[in-house]
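Before we start, here is the structure in question, set down as structure tokens.
In this view, the complex is presented without one of its protein chains, the others remaining in place.
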Amino acid sequence: MISIKELKHYYTDADGKEVKALDGIDLDIKKGEFVAIIGANGSGKSTLARHLNALLLPTAGTCTVGGLDTMEESNMWDIRQQVGMVFQNPDNQIVAAIVEEDVAFGPENIGVPNEEIRPRVERALAAVGMSDYAKHAPHLLSGGQKQRVAIAGLMALEPQCIVLDEPTAMLDPQGRKEIVATVKSLNQDKGITIVYITHYMTEALAADRVVVMEKGHIRFMGTPKEVFCRVDELEKLGLEAPLAAKVASELRKSGIKLPKDIITDEELAQALCP
Amino acid sequence: MLSEITLGQYFPGNSFVHRLDPRTKILATLIYIVAIFLADSPLAYGLLIAFAALVIGVSRLPVGMVLKSLKPIWIIIIITMLIHMFTAPGENIIFAWKFFKVTEEGLILGTKMALRLVLLLLFSSVLTFTTSPIVLTDGIEKLLRPFKCIGVPAHELAMMMTIALRFIPTLLEETDRIMKAQTARGADFSSGNLLERAKNMLPLLVPLFVSAFRRAEELAIAMESRCYRGGEGRTRMHELAYKGIDHTAFAAVLVLVFSLVALRWGAGLCAL
Partner (left out) sequence: MSIKLANVFYTYMTGTPFERQALNDVSLTIAKGEILAIIGHTGSGKSTLVQHLNGLIKPLRGKVTINDIDIAGRGSEAKAARQQVGMVFQYPEHQIFAETVYDDIAFGPRNRGFSAEEVDKQVREAMSFVGLDFETFAERSPFQLSGGQMRRVAIAGVVAMNPDYLVLDEPSAGLDPRSRNAVFKEIMALHKERGIAIVLVTHSMEEAAKYAHRMIVINKGKILFDGKPADIFSNHKDELIAVGMDEPPIYKLSVTLRAKGLEIAAGITDVGELVKNIKKVKGWR
């Protein structure tokens, strides 16, 4: 679905210094995969996300989406239709003052015939569980609901892939749960490829694969189990490991033999009291 | 306090007036406003008032709410009335004190002017009460489209209005939040002379502008991500179409205009 080869993105900051936001990224994302990208602020994860729908273009290397090179200007709108993007602030991505009008914005932009728009809007709202709010004003919704409306706005474009750039950073725990559940169901029921950027480790546990970034590089990646048992490395990168993994790692350090891949409470309990 | 202003608010419903095409309502309102200035006899004013009453009745809006829309500007109405009352030239003095005098002609002119203003406001508020802002924007865009060839950016104007409508409540909330935060830091927004007050507003205005620009930038990126590239080749979920009721409404407005024309120039035309 998405193929990134030796991707570099450099820019010059306000002080005239060259910043290497991405410095050689190789990453392949398969169709239907759920990939989480984690990293501290400034690790380059948002910059990487913005390459996936041609909002940013590589300084060097390539990024291809469904076989289309993002550098090719004529591919831009096809790519943006295939790869939707959800941003951090739920308020700043909703255009219209009524939910269904906002969801219709995307299909209207790509010239979907008038009679096909409404069914698309209804399907998109149903997919995120917001059908009951079609006529509501977005500013009266909760943060989690707004973010779901934003996702519906992308679903109405019938994309292959949705990229979410810290979608829960501004939400309360309830909203966070809503978004993770919505994203999981889109991935499992509709086969949408998901690229999920976050610094909440608990949310990354839902992914098939976790990619860990630092200073414009991919440091390591693997299944959540493979990544989250590397407690010390994560902490060095300013990230958190699950509590059970932390406790297991501390116990191992004092010479106690435990399996290497403990990340959940149950696994730890099982290892301690077999 | 802001919630008390009813002017410009939408009141959902399903009446005859609610169901009209927005273009019909906009054009009818414009024609009515022109018609107001055709009236010059008590009978003509009576006709205008009756028509306005009919429209409000058919729209099934609460009358009190419609009248409340005059509240923010009643002072302008009274000043208009007074200025005309005192300044109009006339012979038949009703009341005089020092160099103030009120003449019969002035009283009539003042009343006429105030009445015109009231009718104008009432009729336009029926437009906004019965039309959701989004539909209104659609109507304006459609009406302006023919003028695109002379450089009227119809789509861009409509898009700007749509976004403004969406963000006004958000920015009001934000203003409230920043004001509270700065008040907690000892800011004072209400005392001092004009210059001091303007300076005291900086801790409110700077963050508000910074935030508005940030929002604008993020929104622009989000819109681009959703394939927005201007009005070219766009379709709409609601395509506007004139229906039977629109023809009825146009007919009613035309009857009104013809009656007013007849009242004003009818006698002259007959004499010819």
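Per-chain residue numbering starts at 1, and chain names A and B are given in the order in which the chains are listed.
The definition used in the following text is that a contact is a pair of C-beta atoms (placed from the backbone, for glycine too) under 8 Å apart; a residue touches a chain by one contact, two chains touch by 3 or more.
Remember, predicted model here, so these are calculated numbers, not experimental data.
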- prompt: Which residue from B:T111, B:T170 or B:S211 sits in contact with the chain not drawn here?
  reply: B:S211
- prompt: Of A:A49, A:V195, A:I218 or A:A244, which sits in contact with the chain we cannot see?
  reply: A:A244
Message: Among B:L54, B:V152, B:L202 or B:A220, exactly one should touch the missing chain; which is it?
response: B:L202
Statement: Among B:E104, B:D188 or B:E239, contact with the omitted chain is made only by B:D188
Task: By the contact definition given up top, give the residues of chain A that touch the hidden chain.
output: 14, 40-42, 88, 142-143, 169-170, 172-175, 199, 238-240, 243-244, 246-247, 250-251, 254, 256, 265-266, 268-270, 272-273
- prompt: Given the full complex, what residues of chain B touch the hidden partner chain?
  reply: 3, 174, 177-178, 180-188, 202-204, 206-207, 210-211
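As a working rule, only the chains that are shown with their structure count from here on.
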- prompt: Distance-wise, how many Å sit between the C-alpha centres of chain A and chain B, to the nearest whole number?
  reply: 45
- line: Counting only contacts in the complex, chain A reaches chain B at residues 53, 55, 77, 80-81, 84-85, 87, 89, 91-98, 100-101, 104-114, 117-118, 121, 137-139, 150, 153-154, 157
- request: Provide the residue numbers of chain B that touch chain A in the complex, in ascending order.
  value: 132-134, 162-163, 165-166, 169-170, 173, 214-215, 218-219, 221-229, 233-237, 239
